[in-house]
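Note that one protein chain of the assembly has been removed; the remaining protein chains are unaltered in position.
As written, the chains take the letters A, B and C, and residue 1 is the first residue of each chain.
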Amino acid sequence: MFINIFIKRFFQVIVVALLSSSIGFLMMHLLPGDIAMRIAAGRYGPDGLTAEIAQSVRMELQLNKPLYEQYLISIFNFLKLDLGYSLVSGNSVIQELKVQLGYSFVLALLAFIVSLIIAIPLGIFTSISKYKFVNNSVMLISIIIRAIPPFVLALILILIFSIWFNILPPAGFESWKNFVLPTLTLCLGLAAVSNRLITDSMNDVQTYSYFRYGRFKGLSQNITIKRHGIKNALIPLISFLALQSVYLIEGVVVVETIFAFPGIGHALVHAIVARDIPMIQGTVLIMGLIFVFINLIVDILALNLDPRLKEKKYNGK
Amino acid sequence: MNIKKLMKLCLIFSFLTLSANELKVIGPNEIKGLEPTKSGYIFSRLQIAENLVKVNDKGEILSNLAISWETSADELTWKFKIRPNVKFQDDTVLDAQTVVLNLTREEVKEKSILRYLPIEKIDSNNDELIIKLSSKVSILPAYLAHYTTLILSKNSFENGKVVKFIGTGPFKITNITEPLLIKADRFDSWWGKTNEVEKLTYNAVGSNETRALMIKSGDADIAFSILPISLKSLEKNPNLDIQTVKIFRTRKLKLNSEDEILKDKNIKHAISYAINRDAIAKGILKDESLAATQMFPPELVAWHNKNIEPLTFNIKKSEKLLKNSGWEKQDDGFLYKNGKKLELELITYPNWPELPIIATVVQNQLKQVGIDLKISVTNSSEVVRKHKDNSLQLALISKNFTLVPNPLGTIIEDYGENGGDWGAMNWKNGKMVSDLKSLYEKANLETQFEISKILNEELPSIPLTWSSITVVSNKKIKNLKIDPFEISYNLTDIKFDK
Amino acid sequence: MHKQLKIENLTIYTKDKVLVKDINLEISTKKPLVLLGESGSGKSLVIDAVMGILPQELKVTGKILLDSIDLLKLSKKEREKLWGKHITLLPQEPWLSLDPTMKVIEQIKEVRQFTYKNNENQSLKKSLEELKDVKLEKFTNSYPYELSGGMCQRLTIAITHVQEGSLILVDEPTKGLDKKLCDSIVDKLNEQIKQNKLLFVITHDLEIARKIEGSLGIMVDGEIIEYSDTKSIFNNPQKEYTKRLILAEPTFWKIEKTKPKDETIVHIKNLSKQFDKNILFKKLSFDIKKAEIVSIVGESGSGKSSLGNIILEHLSSDFGEIIKNKNYSKIQFQKIYQDPPSAFLPEQILKDGFLDLLKLHKIAKEKLYSFLEKFNLSKELLNRTPSEISGGELQRFSIIRVLLLKPIFIFADEITSRLDPISQKEVLFLLKEIVETENLSVLLVTHDRTLAQIISNKVINIEEYK
Partner (left out) sequence: MENKRTFYIGLYILIFLAFFSILSQIILNYESDQQDLFNIFANPSLEHPLGTDQYGRDVLVRVAQATQLSFFLALITTVTAFIPGVTLGILAAYKGGLTDKFLNIICDILLALPGLLLILVLIAFSPGDFLPLYIGLALILWIEFFKITRLKTKSLLVEPFVESSKSLGFSFFYILRKLIIPKLLPMIFTISTFSMSTAIIAISSLSAINVGIRPPTAELGSMIIELLPYYEEEPFLVLLPSFIIFLIVLSLQLMSKRSVNA
């Protein structure tokens, strides 16, 4: 079963690599307008852009070579894991991604952990608690937060914490204070969904025969939850965590742009605006790989939590 | 690895509070690499590296890393005497050879402002830089104030590329996180007079709103390029100073003078008359004085001609001109000639956020006289491409005349013999060509005024508004001087109010 | 040790319906009680009431006396305290009651460890003994999915055993299990009786009821219609329903076998089939003659249904040949399903489905009506949806549905396994009658060997072809 997981995920890695390299190449040649001029505009700004400087860019990047030759070069470089150089800054893409990835990683991890810190106790509490009012308010708040797009949530948080109370900076990345608002934006959205799911999952487990049988054996409510509840409730949650990784990757793109946070999402948006193709390629590759990697971890986790999976043929997400 | 570093960073900064002489500057421009040809303007403004010459508010060229210069009798050889005892931030000493090394790099030759000059050779002789030209250029020193000709230490280069940014300026880089952050300390061995700023942080913040928020919340000390939309709320804040300075940049309609419709001079003027520049200036730029009456703003004294007929808003005249050219208004409110609608395509680009907005205003205003304008917002490179393959009709662009502190360089490039990517298209005027040629060799005020006149009469492109930049600073920052040429932020002049 | 459980005037009702009506039962040591009834008869509610897990919206009156304590008067907390120590539940379908993510040993050990607060070593020792007792010692570190149904049953019996509760509630012990295991379960239960435990069993299985000797209650629609000694009920049933119920056991059927004609309808030779590595059968050969009933018996999952599906070409075989009589078209080979509601559209009234069929094959309505009459079904039933009529009625409708197509061969796949014994008898008698009148051949799949022997001309035990 482990082998099956690895084969499936390895297949995805290859797909991601092929996809991002072909996207890059396709873009080079399908984009409307003149690629060398676009790159020059990105590098030197409209003020510095002339047809003549674009020509020297064309020569520099060998954009005058025939298509197939360029394609072979690009594939060859990709195979060498050489992601090339940013068309805008001229720095190596790997170098740029390294820095940005660190920031995004910390941000995403913080958001993820904080969201679980909020959601797990809240979710379990609402599933056990008998106070209807509390449960309903938690549910209502979750629904409301879920209906607010992350960027609006980000703006609301900026207005509250940076403007009214003036206690947290609205942008930047140097101090720990800069991490608070982006983290909060991401984790509130995550927590609103996961706390609901945890409640549902816990509620489900409590209706299962084996949970009830645990009680009938004479185990107390708490021990039954500990021994038969939490682990089983976690199983459906695990695959949900993979879904959250998608939300995180997407959220990071939006949140970083709003908070001027120098992560990989911010880089991607800028690369797209400037059509910095190697950067787009590299970012997409890295994000895709992270996505596959998270899924791999989730698969393995699920396999360890749920012994039944070892028996069944491994099939799917 | 990186994460560890980051955590450490977080920790360190959480314990650091802003000391009195720490300055945080935010601006819209991202650091796109270390090459002066790409991001030199940021390093120049932050005074990390310096040019051979500098410019004062009036556009006069002053000594900087070069203390004096002279030309040979035939005006083809220029000698610049390099300032002695200037140290780079890596403790190497500035000499003429280093300057030559900087100015003869492949990247500089090909992509810096120098590529416009008829340079034969750059060489050194003891403490002198020698530039040999193949034809006369009276304004050569102005080119050396441009950010693409910043002088760096020889240790900055590896294989002709910049790998470390080491200049002679009053601030020394301690940390760069591309594309968003530069941190610098005061360089105490700077050759100039001492200054108060000890630590400097530059944050590139792309969104205007965020810049406004940061300056408002006290998270930044100086915010450059605050857009007019944010001013109203900033003005109310008692902790902030707001300075607005005219810069030498004009927003104009670049047009194809050979276009089927636009080759008719009447149409050009009709368009010009149909545009209410006051409304644009007041409504969008929040400053009526920015409505352009001619190409150059009054602050550009040597070029602004007070005696020519200003460009104005006059619907009647516009309609009359259109009628004279045979365009008749039909029931749908648009003009037709021989069954063909008066339809034009305008392209513009979002690098300056106000351009697409102004484009829609122009669209609205031209509709009043019956011209159907289609707008397409695309990449700035499309202007150049469409210029090149001759498919352009109209483009709304924003053009800086003082990339070289003397506007002549840009004017020659834009309105000279062959027109320019960001200037005239399929337009040529004999008088203009000869005027520019004589100016290139020798400055003359009368000729400069004449050029303004020709531009207003012929309208190779239609000026809409002039520009200004707004800088907002915290009240504790004193003596902040805004450079209309945007070469320097003049950080060394700053005093802290304690 | 408790000596007696007495249920007095127990009534369970909702706002608008009485579910269990005024029942009185008694259990004492050596005299266990079996409550026999179909699903929906209310027997589960009785056991839930004793356990104390009735849904809150149900109201209860009467008394449930464990010795002298009235359980109904205790608070929820107090009742829960009885669980595991005084009242033990043997759950139905035990594989659902085992935590899928927990090892076998843990699931039994936790009773000693947490309910009885023994220390870990003691708990482990005691649990291992019990596992050995039910011959599961090799599976201590297995997970439930690795156990068969019977093994799960044994495990829950072991778990029941480590609990020293004096009252054991047994919920449908044979449900979902192979008939073969029935005897061993009864043995285990009888062992408990010998240890002076109070045993309360609910079941729908006549065989269980017969083999656990004590008192027997027959429950129909929330009422106990007959309650007496097990022996006396089986020997001398008083109520009409009880009589019919007992007579519905195949052993008591009075039925003559059909006389097959000489014409071969299906000829099967050297047929083999396997799924992955699981061989269902190999080299299976037999013939089905006209007007013959052939039964296939075997354990569940042994490939009985696959054989029928291969004949009908719903499945392909691996090897061997099937020759069907060429005089008949494919549509004359039909199938009747185990779970009748699943073969009908749940929301559609029966009439619509039948009209579609009549229209498709251009059959006159009268034909349908005549079948209805013959099958003792009222026309009114046509206006109902499948869930609004009983399983027996619906199964008769499915027989009519295939008969409309003038079939020559019917594959009847466990068609009575979801029916109560009385309906089972009715449906099978009808089928047999049709075999004779319409000259049909039937391939009957069943897990009930007795039944197969009684009704069919030929019985094939598929287990012999592995």
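Methods note: a residue touches a chain if its C-beta (ideal position, glycine included) is under 8 Å from a C-beta of that chain, and two chains touch if they have at least 3 such contacts.
Small disclaimer: the values here were computed from a predicted structure and weren't measured.
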Shown chains contacted by the missing chain are A, B, C
Among listed residues B:N56, B:S189, B:Q330 or B:N364, the absent chain is touched only by B:N364
Out of B:I247, B:I284 or B:L322, only one touches the absent chain, namely B:I284
Full-complex touch with the removed chain, picking from A:I7, A:L79, A:I144 or A:I167, is A:I144
Which of C:D229, C:E299 or C:D356 touches the missing chain? It is C:D356
Residue list for chain A contacting the dropped chain reads 11-12, 15-16, 19, 23, 27, 30-32, 143-144, 146-152, 155-156, 159, 163, 193, 196-197, 200, 240, 243, 245-246, 249-250, 253-254, 257-258, 268-269, 271-273, 275, 280, 284, 287-288, 291-292, 317
Interface residues of chain B toward the undisplayed chain are 208-209, 212, 227, 229-230, 232-233, 236, 279-280, 282-284, 350, 356-357, 360-361, 364, 377
Touch rule applied to chain C and the missing chain gives residues 312, 314, 331, 333-335, 337-339, 342-345, 347-348, 356-357, 360-361, 398, 401-402, 405
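Methods note: only the chains that are shown with their structure count from here on.
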Contact graph of the chains (line, ring, star, complete, other): line
Per CA centroids, the chain at the heart of the structure shown is A
A student comparing A-B to A-C should find more C-beta pairs in contact for A-B
Dist(centroid_CA(chain B), centroid_CA(chain C)) in Å evaluates to 88
For the pair chain A and chain B, the C-alpha centroid-to-centroid distance in angstrom is 38
The distance between the C-alpha centres of chain A and chain C, rounded to whole Å, is 51
In their shared complex, chain C is touched by residues of chain A numbered 208-210, 212-220, 223, 227-228, 231-232, 235, 305-308, 311
The residues of chain A that touch chain B in their complex are 33-34, 37-38, 40-54, 56, 86, 88-91, 96, 98-99, 101-103, 105-106, 158, 162-163, 166, 169-177, 179, 258-260, 262, 270, 275
Within their complex, chain C touches chain A through residues 51, 53, 80, 83-85, 88-89, 91, 93, 96-102, 106, 110-111, 114-116, 143, 145-146, 159, 163
